[in-house]
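As structure tokens, the structure follows; a few thoughts come after it.
Complex shown without one protein chain; remaining protein chains in place.
Right after this comes chain A.
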């Protein structure tokens, strides 16, 4: 496993004009590498853009120089500058007969353009022509472009030719044709619905690369329509068996594992086919068990396969022996020093929890360690696990932890997600109404502006209308404790305004009852700010509303 060398030695080489580029290009790259500020870099790049603009549009520029200018244009765009003035030259270069130029043109258009670009229409004809070329390298370049640039509208223009290429003598071409169809399916599923039998045929292709590529579209097809492919379970199991028994050419080995990427794809497909289906699962048990047993846990790729096996086991119909093997593998992951393996262990745990809930308890200590790890990725994964593990007996501890974690999060997108998870768990598993209100208040206090306002309204309605308990005393005690806690919170200096508003609404509802609450809303709609309203309310409402005048005055004074 060779590491990349350091820059030192290579700088020496570079100064001799190596790397096969023109001196001008080398100088450009070197000067950009030596800049000390973004402003300096921008100056150089803008100068280069001017140069490229004039040279690209000049009619006297020789074609091979054009090729270099295109590459320099790619470089400029990679640095974040606009190179759209040059796109048309890339398009023109794809028309060229010379392979070197054509290839550069195709590379440039696949990097510059997205599938919806206006210029694509100028390339489609060229692609159509090139797909029919008798030089397989030209066909490959065209297929690469197809996989990147063809969208729903342009599929019909190239589809027939691509289908024909499924039978090309060169395996590289067949492989790329399969991937092109895979992409067509993703863009417009209906466009390849008549080609299912072609995909099935490619599964039996002589070349393992083509077979492996076919797994991509088949996976997508199976995901949308599992039942039509149940007949293929045996075939997939057989292919996986052959791969695992090292019957593919050695060139497909990666770090001593036989075609591991193909194995993983097959395992994913078998997970889909065996999910919720006892009969199909039974056909899959043996091979998965074999692969788990033969797995190499010393290499990353070996562990990747092992992890995929666990995912497969968790979606198949439950099999005690396999579940045990999976649990063992998870233990090893969690005990490892590698953060990557711990991460996978936690993920695998959360998949198995649905089938064997007791597995979480066995690994409690390891889970807590991960929860307290400074690695944010690992922490996040562990909170996902906790979310799935929550039940009435542990909801208080878990939600408490989650709220503390939520407070520490800066990313508002993620904070919102955790906040809504807390709310969801509280709503689902709350052991008591008291705890529920307290918990919801904490969430509002720290993430009030991120939580869906509907949640706040539901909570208020709950408190206002009571929890449906027959005991009025309990109910009113609940309300007064809620009111007390809100009054206390409102005393705190820094509060998100949405929460403040929620508090006040709840207070009004609790203190003055539902009917009078509507009167208050009526008044509120006439005034622009709390300050004004406070004054109004102070004067008017106490005369209309029952309830303790003192409480009202206290409330209003705190608001204004």
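Everything below uses one rule, namely that a contact is a pair of C-beta atoms (placed from the backbone, for glycine too) under 8 Å apart; a residue touches a chain by one contact, two chains touch by 3 or more; residues count from 1.
Here is the rule we use: contacts and distances are computed from a predicted model.
Colleague: Could you check which of "AP complex subunit sigma", "GPI-anchor transamidase component GPAA1", "Isocitrate dehydrogenase [NAD] subunit gamma, mitochondrial-like" or "Glucosidase 2 subunit beta" matches the UniProt name for the chain that's left out?
Modeller: For the chain not displayed, UniProt's protein name is "AP complex subunit sigma".
Colleague: In the whole complex, not just what's shown, which of A:133, A:191, A:242 or A:340 touches the removed chain?
Modeller: A:340
Colleague: Which of A:26, A:203 or A:371 touches the chain that is not shown?
Modeller: If we include the chain that is not displayed, A:26 is the one touching it.
Colleague: Touching the absent chain in the whole complex: find that residue among A:80, A:160, A:357 or A:431.
Modeller: Result: among the candidates, A:80 touches the missing chain.
Colleague: Out of A:139, A:179 or A:237, which is the one that touches the chain we can't see?
Modeller: Once the missing chain is taken into account, the touching residue is A:179.
Colleague: Considering the whole complex, not just the chains shown, which residues of chain A touch the missing one?
Modeller: Where chain A meets the chain not shown: residues 1-7, 9-11, 13-14, 19-21, 26, 29, 33, 62, 64, 71, 74-75, 77-80, 82, 98-101, 103-104, 107, 110-111, 114-116, 137, 140, 144, 147-148, 171-172, 175-176, 179-180, 182-183, 186, 208-209, 212-213, 216, 249, 251-252, 254-255, 259-262, 264, 300-301, 303-304, 307-308, 311, 339-340, 342-344, 375-378, 380, 413-414.
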